[in-house]
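The other protein chains are all here in position, but one chain of the complex has been omitted.
As written, the chain order gives the labels A and B, with residue 1 at the start of each chain.
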Amino acid sequence: MLAGTLLLIGTLFIRNVMQQDVVRAEKIEWFSGYMQEVATQNRTDRQMLQETPLEELEQKLDVGVALQNQLNGLILSIENGAWEDELQQEIDVYLTAIDYKEVKGNYSFSNGDMDETIRLNEQLLLLGLPKEDIGRSVQPPLFIKQIVSLVLNPFGLTVLLVLLGTVITREFEDRNMQMVYTFPIPKWKYVFVKFTGLLLTGLIWLSVLFSASYLLPALTVESKELIFDYPLSLANGSFLDAGTYINEACIYSVGVLLFAIGVLTLVGFMARQTIISSVVILAVFAGGWMSIRNGMDLLWNPFTYVNVNEAIINHADYFPTGLIVLFGVAAVLLAIAMWGSRKRGVS
Amino acid sequence: MRQFLFENKKMMKKKSVWAAVFITLLSLLVLSYFHFSAADRIRNGNIVKQENVLAQYKIWIEDAETELQIAEKNSDAETGDAMAAVIEKYTQSIVNQEKWISDYTQREWKTILEEDIADFELYSSEDGSMAIEGQRVKSFTLRAALEEKRWFLKNGIDPVVQNTSYNLFVPTIYEDFTGRALDYWKQVTARYGDTGLTYFYGMMPNFLMQIFILIGCFLFGNSISGESGKKKKGLQLHFVQPVSKTALFLSKYVSGLTATLIFVGLLVSAIIMSGEFGNGIGSLEYPVLVYEGAEPNPYGSEFNALIPENDQFHFIPLGEYLKDVLMMGSGLLFFTYSLYFLLALGIRNQSITILVTGGILFGGMTILPVSAYNPFTYVDIHRALNGEIATIAFNPAIGFQHGMLALFVVGTAVLLAAFIGFHVKSRNVAA
């Protein structure tokens, strides 16, 4: 499991490193598309003006030409790798694009998106940080965010639980539990010991996950100063700095792990067979995923937090109350598992 | 044959497998019930939204009536006439709106579709267009949405539930929305099948059948690994009977394969039958969008591009799609089961085997180059069958026939590898 995790992190990091030039090329392609859109309109407007001079059209052409020039400048900045110019020029482009839309120009990017980008760029300029592609960054906190999104979700957790689950069910299947239950400790205590053991294993896995995602980029790529202050957009329109994001991600991960191990312990000790417990775990997490997809991403629903990244980005106001939900549900699940095993035999 | 019957008997007598099948089926039905409840909620939400519009009209009429009274008092004929016109307009709107609500509630789609078709004929005409947050909906999508509506109307099919009740779009690969426009587009094009068949169709892009196949392999593909552990050595019993290793291998392989096939068939049937929680099983005539692809550029593949204005599409009935899905699903099942069986020879822990199998399928699908003869290209059955992969890859050879061939040939090769692996393993079965 650890080897698989490290392999995933390593592969993803190499992919991100290799994608850095692609990111730049895509940016150029992206803005070139807009430049072409504006240039075409300018050409048409010029022709129309030659036929019938109109003040409105003239005004549009003026703004359009300015926008085209700014887009050209922006593309040059991206090509030259002058990130500060790039950020400033992007702001200028969007301010002009908003004006352009007001004079009936066509610019296929929503005002809301442009406003958000302007605010992000201003923030980055203040911090002295270049803009990163969140899904392909090699900077430590953003790479951690990518890993969190990729691994700490219903799918990743189901895989983890199916692998860990055999620790409980195998003992029943191989009849080792018959021996264990003859030890002079109460059965409920054994359930608790198993829960603790699995939790510790999970915590070790989590610490490897976070440390490797941090150390790999930190040791191999030059980290930017203040990168932990990098602003991340939240669903409510505000920003959250990357450092706080990682703190919340770590804390939520522990909570989610606690909840997941609680589910696993209960299911494992109830089902006692690998096949059945795996199917039940799959059904539980598929159901949880479906509930979230159908708008049940409520504060009290522990599955809201199973996708750690989405919980932080979409429900900033749930932190830290969400942790109480996770801890509470985990405690209830564990209590049921311990209570249920009190008088149950092994055969 | 005797060995095969015994393998089947073993399968039938494993209570844990039956319990797992029952739990899977029950979970599936519970999740389906949730789905249909959600679809119903969204549908009712759409009705409430329109009722709010109706209430708004009534408020506007009341306001206009008040202003009309004031105008009449002040002998302001001009305002009075204007207000009377407003009242008349909104009164008519109320009639229309009530009719619309009644039609939508009763699933009387004819009028709604006719109006929608008129709108889309305009959007997709040379003078018309449609934009979301300043980003244009592509011509391809508009044409496809229009044709889909015409199909609905012609065949008397009900559209599925969407988060909006008018201008029902069909999502296509030609859209490249970004930012808020993308979020909005995703929201309005999310479809919630309200019949068993449309639910199944809607879940296919989410790898529903592939998940069923993997669960099937997990439950039924362990006839060798489950009998060659340290504390379960059933395989050794077979090896000291007058049964050839080939017969033993084939018995174990075929019995598991048959069980997986029946299991997947059962789950697919359950999904379709679960439509009874919603609006019934549905119609096999429901339209399924099929991309016809773009012409490869004669100057080289680097110039290949999708052209939303020119690229073509057509619709096929869901019944035809279902038939192809079941056939290609069987091909994929054969390939996946063989792969699982091969891996299970070396991995005793079935949880690891299933994760490795899933990993290989997913990895092969995402990493390996898309090609007509690459079986992993067909792991995404839905996109392989509706021409999506062929269109994006500019490779018209990717389709049902080549898919079946690739899955069968490579599946057979994997089966042979498993057979050889079994023989190697059988040389030291007591190790």
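In the analysis below, contacts are C-beta pairs under 8 Å (C-beta built on N, C-alpha and C of every residue); 3 or more make two chains touch, one makes a residue touch a chain.
In this text, contacts and distances are computed from a predicted model.
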Undepicted complex member, UniProt protein name, chosen from "MBOAT family protein", "Cytochrome c", "3-isopropylmalate dehydratase small subunit" or "ABC transporter ATP-binding protein": "ABC transporter ATP-binding protein"
Partners of the unshown chain among those that are drawn: B
Contact with the hidden chain (one of B:9, B:110 or B:323): B:9
Which of B:179, B:205 or B:234 contacts the chain that the document leaves out: B:234
For chain B, residues in touch with the removed chain: 2-3, 5-6, 9-10, 13-15, 231-234, 236-237, 239-245, 427-431
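Note that in this section only the chains that are shown with their structure count from here on.
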Separation of mean Cα positions, chain B and chain A [Å, integer]: 25
Chain B-touching residues of chain A, taken from the complex the two chains share: 101, 106-113, 116, 159, 162-163, 165-166, 174-175, 273-276, 278-280, 282-283, 286-287, 290-291, 294-295
Interface residues, chain B side, partner chain A - complex: 16-17, 19-20, 23-24, 27, 30-31, 34-35, 38, 131, 133-136, 178-181, 215, 218-219, 231, 349-352, 354-355
